[in-house]
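Handing you a structure now.
Here the complex is missing a single protein chain, while all its other protein chains stay put.
Our next item is chain A:
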Amino acid sequence: MSTTTETGAVGNTTPTAPAGPPTGRPAALRRWRDLGSRWLFLAPALAILVAVLAYPLFYTVRISFSELDLATFTPARNVGWLNYRTVLEDPGFLNSVKVTGVYLALALPLQMVLGFGIAFLLNVDWRGRGVLRALFLIPMVVVPVVAGGVWKMLLDPMWGFVNYVLGLVGVGPVDWLADPTLAMVSLVLIDTWRWTPFVVLIASAGLMSLPTDVFEAARVDGAGWFATLRKVTLPLLAPVILAAFIVRWLGAVKMFDIALAATKGGPGQATDVVNLYIYEKAFRGLEFGTASSMATLVLALTMLLTFLFLRLNRFLEKRW
């Protein structure tokens, strides 16, 4: 892409140029028309994205510096950094950032390890492999809010299936969603159930594409399975692992539906992830100014971390 991009409007490498060298007005006209048609390809997407993505982002930042007039629902007056100061002193917001951090720190590594582990298990060449892999698609397409609701049912202290099974081995009943720590564990559990299959699919594709001769060489050199894993498999898989991590990260920072359906952020604020907290502030509390400040902070933090992960990805891709 890069080489053709630089030539820009001249378009000397494009195949539109007819067989002979173009001369005079028709050629110029054609060139302009070609430039127009190139941009027409981009126009619909750019127009929609500017209207529904770029403009709202800009508007969020603007509201974050103003006080919203609740009669007209428009930004009324500029209050400078006041909203930000309020937000940074709001224990609820700080708690939600912490809760989100804990959730990410638990869920993402767990899903990566489980996902790659299961992909390894499923990678045996036998008749049922394709069927198992197809079945693993199913949790992934369960609507998240349904997943939250159904798991709430499974975890119910009275009639839930999980507690029934625990009862068989003499544990419980455990009121999963009523205890702050266990509620977080449950949230991570539900999210892991829904998203590990995604990692499994990515990891399976990665495992299948590993070159064979390297393993042969490792075997000839007498490497044990652990040495092979550490010195050969993991480095080779590193780009896939990081790519799967980045996609999961992009999804996980948006955590909202499952928490809303399963715990509503409770008990107390134990599972009040930041998206849920901002949603409640804005659309229940009608505190649009401070909610926008929180959203802007979350946006900045997310973009920063995403940027770092992408840089790390590129670095690793170059190294291996």
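FYI, contacts are C-beta pairs under 8 Å (C-beta built on N, C-alpha and C of every residue); 3 or more make two chains touch, one makes a residue touch a chain; residues count from 1.
The rule is simple: contacts and distances are computed from a predicted model.
You can't see one chain of this complex, but its UniProt record names it "ABC transporter permease subunit", from the set "ABC transporter permease subunit", "Spermidine/putrescine import ATP-binding protein PotA", "Cytochrome c oxidase subunit II" or "Carbon-monoxide dehydrogenase small subunit". Note that of A:L29, A:V113 or A:M303, the residue touching the chain absent from this view is A:M303. When you scan A:A71, A:V141 or A:V169 for touch with the missing chain, the hit is A:V141.
Per the touch definition above, the residue from A:A27, A:L166, A:V185 or A:L229 contacting the chain not shown is A:L229. Against the chain not displayed here, chain A makes contact via residues 1-2, 4-5, 7-9, 11, 13-16, 34, 37-42, 44-46, 48-49, 51-53, 55-57, 59-60, 63, 73-74, 118, 120-126, 128, 132-154, 156, 158-159, 161, 164, 193, 196-198, 201-202, 204-208, 210, 212, 215-216, 219, 225, 228-229, 233, 239-240, 243-244, 246-247, 250, 253-254, 256-257, 260-262, 264, 274-275, 278-279, 282-283, 288, 291-292, 295-296, 298-299, 302-303, 306-307, 310.
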